[in-house]
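Got a structure here, written out as structure tokens. Questions coming.
The complex appears here minus one protein chain, its other protein chains still in place.
When the chains are written out, they are named A, B, C and D in that same order, and each has its own residue count from 1.
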Amino acid sequence: MTVPLSTVDPAVAPAPPATGPRGPGATGGRRRRVLLRIGALLVLYVLWEIAARTTRNPAFIPSPAAVWHQLIVTSTTHDGIRGYSGHLLIEHLGVSLRRILVGSVIGVAGGLVLGLLMGTVTVLRIVVEPVVTFVRALPPLAYFSLFIIWFGIDETPKLWLLSIAALPPVAVATAAAVLSAPAGLIEAARALGASRWATVRDVVLPSALPEIGTGVRLAVGVAYSSVVAAETINGVPGIGGMIRDAQRYSQTDVVVLGLFAIGLSGLLIDALLRTAENRLIPWRGRS
Amino acid sequence: MTVPLSTVDPAVAPAPPATGPRGPGATGGRRRRVLLRIGALLVLYVLWEIAARTTRNPAFIPSPAAVWHQLIVTSTTHDGIRGYSGHLLIEHLGVSLRRILVGSVIGVAGGLVLGLLMGTVTVLRIVVEPVVTFVRALPPLAYFSLFIIWFGIDETPKLWLLSIAALPPVAVATAAAVLSAPAGLIEAARALGASRWATVRDVVLPSALPEIGTGVRLAVGVAYSSVVAAETINGVPGIGGMIRDAQRYSQTDVVVLGLFAIGLSGLLIDALLRTAENRLIPWRGRS
Amino acid sequence: GNGAASGTNKAEAKTIRLAYQAFPSGDLIVKNQGLLEKALPDYKITWTKFDSGASINTAFVAKSVDIAAIGSSPVARGLSAPLNIPYQVAFVLDVAGDNEALVARNGSGVADVAGLRGKKIGVPFASTAHYSLLAALDQAGVKESEVTVVDLEPQDILAAWTRGDLDAAYSWLPSLDDLRKTGKVLIASRQLATAGKPTLDLGVVSTAFAQAHPEAVDAWRKVEAQALDLIATDRAAAAKAVGQELNISPADAEHQLSQGVFLKPADLASDEWLGTEAKVGKLAENLVSAAQFLKDQQKIDAVPDLATVQKSVYVKGLPDVLSH
Amino acid sequence: MSSAIELAGVQHSYGDVTAVGPVDLVVPPGEFLVLVGASGCGKSTLLRLIAGFEQPTRGTIRTAGEPPVPGRGAGLVFQQPRLFPWRTVGGNVALALKYAGLPTDRVGELLESVGLHDVAHRRTWQISGGQQQRVAIARALAVDNPLLLLDEPFAALDALTRERLQEDLREVSARTGRTCVFVTHSVEEAVFLGSRVVVLTARPGRVALDLPVNLPRTGVSPSRLRALPEFAALRATVRSAFEELPV
Partner (left out) sequence: MSSAIELAGVQHSYGDVTAVGPVDLVVPPGEFLVLVGASGCGKSTLLRLIAGFEQPTRGTIRTAGEPPVPGRGAGLVFQQPRLFPWRTVGGNVALALKYAGLPTDRVGELLESVGLHDVAHRRTWQISGGQQQRVAIARALAVDNPLLLLDEPFAALDALTRERLQEDLREVSARTGRTCVFVTHSVEEAVFLGSRVVVLTARPGRVALDLPVNLPRTGVSPSRLRALPEFAALRATVRSAFEELPV
């Protein structure tokens, strides 16, 4: 699918040559991939079942059946109660996904701008880079209270938290990638009469795209994993709020269900991002 | 210092040419840098002082003087009490730094191995990549209680948490960088008779180093910002535990002091990492 | 991996692992003055700070603690399915008094609990204050659905309060002090306690530990009782010890201590609380009612029956142990 | 009008490696200057100095009376194609037009002029080495700069394509009166293209021979030009200057 090296089966060494970027058997590869993944899932499931049966403590490791049961309970209305804490699982997830989406978009956009500026404008790098490094070392749990003072307890502080969590990977990756932009191509653009800004737009940015893509994927992951922190405050509805609540009442099966909801939707979004990346960056490995 | 583009003053457009990778005025640049940073610090300080004076609520924004006072209090023995909660600030920080260090090292090593394997062995990528994506979407706060149940309340669960937090940036960055390895150079190595493993070691890994470096810096930052989450349980001594404690008692000046301790030591470590990176990667922008 | 592996069966090692929390109580005095260490010189004693009952429950599940200071609400949870933590309540550290209260913000126009209808109230979920708030609402005939209850940690309540985002809050010291400055107390836990809905801070002992080391449990109860005596007799000394543990001034600590209800050691064995070996006290009923509350909240699957809970009250040697 | 290029005592060092100089050289407008010299003698460095990508360690450089600034008034073909992999072949040429504020519909025509058909939509790694080099030439020729700097532009081309492009370049420069500096390893090419040939010594490159070429630049067919006895004589002069250099 990608660079020759990676399409090669490790069993055959030294690797046989691949026929260009897209080798034959791409469809055979897809079937094999699906089979492998299903196999891996089955193995994980069996391991889980065994672990649950041997520990025999649902507070440690809830059984798959218990989690499945919670999935049904939280997705339906039982005894006049809708799902969990009055909201269906899908609603919790939806609210959180919206927050993650908005937070990621803001964080990625901010990180991109900051990273580009840090990478290209020396004065800004000198002043802004330490600030970014400082901020990204700070634990969200520690400064979240300040956000409440500034932004209240509704959506705003949550979005701020997620944005600030998502910003550093993009900013750092972009700044680093910009510094790694191929000197030869920057010269080529300048020789063609490109202005400073045109050079950034037409050379530096495209050459940084693969690394920026990685930064974006990391950023969305970080936003995801910050959703519980963001929803410590007034977090219901919200998958993070649900998990927190369940945690405090030791409802491990609901916690695990929430983790699955987060992890699976995270997988989906990452797959989308990866597809977009491959479309946008056909020149990977060629510069 | 690096690529011509970035050493150029933005005021002069189109940029005048730089004379090679290390332009003249490197020492003049250093003085300017120090001056700029001191200036920025002063501005921040004045802003803080103004904010503290106008809000007049030390529970929200403690004055610089109050934080300074806490620095002295927590760093000395007063009325028979050592520092904060029986430990000096430097001890809290030291304990946490040790945790961050161990967690980062484990996480980075694990991420590197996983990333390399994911990038080079197709079967592993198909199976392991979704797992990594899944795990990195999970909020540490959600699964930390599982760690407590599995590993007790001492160092082990904290180190696990920090390692798992630090792993994904390195793993994702490494895997992506490996896929971006220049196809031409991989062919060159194979033409020289390199084995599969030699190609990885001599081409793929070096070409991925700049991006891995970014991943490592992000990983250490993530470990830093996870230290409060890791120290929610049995976290004293520890800077995260100290911050949480202070937070519960609305001792905002101690919280801010803790944030400074984290942020500044984070800056220092990042600077070390950056220096190491520049030493290790003289070819940045040349491949 | 030390927690799960070692556990309490390592009786020969003679160690006691105590979990404590940062609320003012005799427990902090015991720790600060090293009373237990003096009473049991041949035990290796470790103190671990926790910041919520939930995490202490988790630590019990992980077999990482032997004795803990924990609120009545998490204990009710721990004793119910699915957790069924094998621990027993062996001490009442304090009863919430004026140190936990429901406060309405000046300007919210709320004059009494019934006036909270349609208002926004902040409270840390799963805490004793949460339990008390719902009890207070119930008492006043306000349905939970008629108000907006927001999950906030005490420090966050203060922040949201200052902004005017909350109309009322049920919280505890020290943030309660700040709330009271700009608000009006609607009801305090002291009143709820007299109305039969007390919230308590309890001392619990893991069953395995209590069976292996009954003499250590006795020693622990004695020093806790000693601390209660100190609070009653020498407030200043007690405040100094508590203040040191909480990183606050002795004056602040004294102020906080003065608002809690600390029982006399002798009262502990009364029918009102733990009771005696012959007859377990009302505490068990209180825990059952807390569990019922959790069941109503859909947080536990089933309410344990009274007999089971009574077995989980450690009354061995009562009342003699506490009367020195 | 001032000289197109003026080098006075120019010397350039990379760290402690002196690559060029000192060189004194005055190039009047319209001149077609060909630089010849051993591999590593400093030809590319000299071109980069004239383009403004390097600052001389000693001496001064003026192009059209001003210190050179990259991208101002000079088209440059680097020794490597340096195509942008994120743009198609056509997109690479279009970029040059865009920067000059010209309409981008001339892309096809420009590619055609270097003998490339049907590759405009390809990615840059989907064409051969010689094709890449021709794209770089088309890109540099897209804009009518008064100065043209070419670093071995035809090195990767077969004899026929090379001759055709040589003739085109000769014709263009004669017609438009642009100043050209052309680096080559082929003595034949040097004499055919140049109105003046400069042979550099081994590193650090200094002027070893500065030879005016007084062959007719128009009105003679290329093959007849190559067959002239003066052509052979000039070729021999350059070649022997080359051979007599101390190594």
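Criterion: contacts are C-beta pairs under 8 Å (C-beta built on N, C-alpha and C of every residue); 3 or more make two chains touch, one makes a residue touch a chain.
Since the model is a prediction, treat every value here as computed from it, not as a measurement.
Peer 1: For the chain that's not shown, point to the residue among D:Thr18, D:Thr63 or D:Gln131 touching it.
Peer 2: Hidden-chain contact among the options goes to D:Gln131.
Peer 1: In terms of residues, what is the contact footprint of the unshown chain on subunit B?
Peer 2: Within subunit B, the residues that touch the unshown chain are 184-185, 187-195, 198, 202-203, 206-207, 209, 281-283, 286-287.
Peer 1: Which residue numbers on subunit D touch the omitted chain?
Peer 2: 14, 17, 36-40, 44, 79-80, 115, 126-131, 134, 152, 155-162, 185-187, 239, 242-243
Note that only the chains that are shown with their structure count from here on.
Peer 1: Take the average of all CA coordinates in subunit A, do the same for subunit C, and state the distance between these two points in whole angstrom.
Peer 2: Measuring from centre to centre gives 40 Å for this pair.
Peer 1: Report the inter-centroid distance (CA atoms only) between subunit A and subunit D in whole Å.
Peer 2: About 50 Å separates the centre of subunit A from that of subunit D.
Peer 1: Report the inter-chain centroid distance for subunit C and subunit D in whole angstrom, where each centroid is the mean of the CA atoms.
Peer 2: 86
Peer 1: Among all residues of subunit B, which ones touch two or more of the remaining chains?
Peer 2: Residue numbers touching two or more other chains: 14, 60, 145, 149-150, 232, 244, 247.
Peer 1: Please set out, as single numbers or ranges, the residues of subunit D touching at least two other chains.
Peer 2: Within subunit D, the residues that touch at least two other chains are 53, 70-72.
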